[in-house]
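These notes are about the structure you will find just below.
Missing here: one protein chain of the complex. Every other protein chain is in place.
By letter and in written order, the chains are A and B; residue numbering begins at 1 in each of them.
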Amino acid sequence: MKHYRKELWFHVKGRREFINITPEVKKCLAESGIQEGLILVNAMHITASVFINDDESGLHQDYDKWLEKLAPHEPVSQYRHNVGEDNADAHMKRQVMGREVVVAVTKGKLDFGPWEQIFYGEFDGGRKKRVLVKIIGE
Amino acid sequence: MKHYRKELWFHVKGRREFINITPEVKKCLAESGIQEGLILVNAMHITASVFINDDESGLHQDYDKWLEKLAPHEPVSQYRHNVGEDNADAHMKRQVMGREVVVAVTKGKLDFGPWEQIFYGEFDGGRKKRVLVKIIGE
Partner (left out) sequence: MKHYRKELWFHVKGRREFINITPEVKKCLAESGIQEGLILVNAMHITASVFINDDESGLHQDYDKWLEKLAPHEPVSQYRHNVGEDNADAHMKRQVMGREVVVAVTKGKLDFGPWEQIFYGEFDGGRKKRVLVKIIGE
């Protein structure tokens, strides 16, 4: 069994952003030399997500508005977590969008449907944060 | 390490439906000959889910109503994604229910609790769509 590991770093300036990380993940897979297996891509922080969906800017704006409706940032005082912090909503948004994706590796490629793309979802930016890529297989 | 891959195709006539795909996934596992490992089952489309829950029609009606409350289909004009499309809500419903499940394979069987069943969740039907089954192990 082969295994591969890499951290990808991101620094979102604002509070929230969606970043297409598919090219970086493909580079990791090529570096690994793994032809058949599974690839795990997960946020290493608990106020961020890794998820698979469409690379369409209108949809990303819809997601942002929708997540704000489900778990509003303000008033920050509505959350008990927000004592010296203001990111409780980010912990909730991340649960809706998910921590991780697991993708099949087939013949050395991400085994994707026609529109699948991997995103880093930042919900509490303003600092450097990491994504883990782990691949096992042969 | 052994590996196995299969696509399962579905054609839901209406917009939304939940289909129990456990029998098909079990067939894949039997075909693979894998006794110990992990099985990934994921929607290959970004307006559909694969999830594990109960095969109970009342619950499925509850899920449908609940998802409509969280991310209503109408008015379609409320979503920026809906320019020449009307499926933005489906992209949201899929995030709540999830893209994929990873299930343990033990002694050649899906290692399940008493009520676990795997479902394909369609949120934007009317055309043929796929689920990927990938198994690795020995």
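Everything below uses one rule, namely that contacts are C-beta pairs under 8 Å (C-beta built on N, C-alpha and C of every residue); 3 or more make two chains touch, one makes a residue touch a chain.
Keep in mind that what you see is a predicted model, and the values were worked out from it rather than measured.
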item	value
Residues belonging to subunit B that touch the chain removed from view	1, 36-38, 51-54, 56, 58-59, 61-63, 66, 70, 96-98, 101-104, 106, 111-116, 136-138
Touch residues of subunit A, complete complex, unshown partner	1, 3, 5, 38, 40, 42-46, 70-71, 79-83, 88, 91-92, 94-96, 98-100, 102, 130, 132, 134, 136
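To be clear about the criterion, only the chains that are shown with their structure count from here on.
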item	value
Inter-chain centre distance, subunit A versus subunit B - centres from mean C-alpha coordinates, in Å	20
